[in-house]
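Quick one: structure below, then a few questions.
In this view, the complex is presented without one of its protein chains, the others remaining in place.
Let's look at subunit A:
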């Protein structure tokens, strides 16, 4: 993990050492400035920013814009992880290698906490990064598979708003789905 102080692509405002940004940043590459919902400024290489379909269409509408792009639905923490993913992804654009890409994707999610994954989903959705959304959803599905209802609730941080009677009724109604489950 590199700290953000050494990190040429983030401004000094970002202090969390949560990103592992590639170091081979070309000095000449055009940068796009993006502002998150919690008012953090990110300078991102154009090639990376164009991975965000939402941002891409912003520049298609205003090609010469040098304005900061506001991302009102995107907090900084998941966003820095999304950038990390996209930086990896663009390497495979020049040099497609499905096996290596899969390995890289699984490496990416392996290091993430449950909370990281869950927080990145709406960001990937808002920025319309389909590959990332698929990777995240699959990782979430893998982590909650064969787990008890209670586990899944805590995984997502869901408050159970059913009464115990309501829940018992539902379990009875869908009894077929609860057979052969190891409640952990």
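The rule is simple: a residue touches a chain if its C-beta (ideal position, glycine included) is under 8 Å from a C-beta of that chain, and two chains touch if they have at least 3 such contacts; residues count from 1.
In this section, contacts and distances are computed from a predicted model.
Novice: Considering only the chain that is not displayed, what protein name does its UniProt record carry among "ATPase, F0 complex, subunit J", "F-BOX/RNI/FBD-LIKE DOMAIN PROTEIN", "Trafficking protein particle complex subunit" or "ATP synthase protein 8"?
Specialist: Of "ATPase, F0 complex, subunit J", "F-BOX/RNI/FBD-LIKE DOMAIN PROTEIN", "Trafficking protein particle complex subunit" or "ATP synthase protein 8", the absent chain's UniProt record names it "F-BOX/RNI/FBD-LIKE DOMAIN PROTEIN".
Novice: Going by the contact rule already stated, which one of A:71, A:127 or A:140 would touch the omitted chain in the full complex?
Specialist: Reading the full complex, the residue touching the unseen chain is A:140.
Novice: Can you name the residues of subunit A that touch the chain not displayed here?
Specialist: On the subunit A side, contact with the omitted chain comes from 38, 75, 115, 118-119, 121-122, 125, 133, 137-138, 140-141, 144-146, 149, 152-153, 156-162, 167, 170-171, 174, 176-179, 181.
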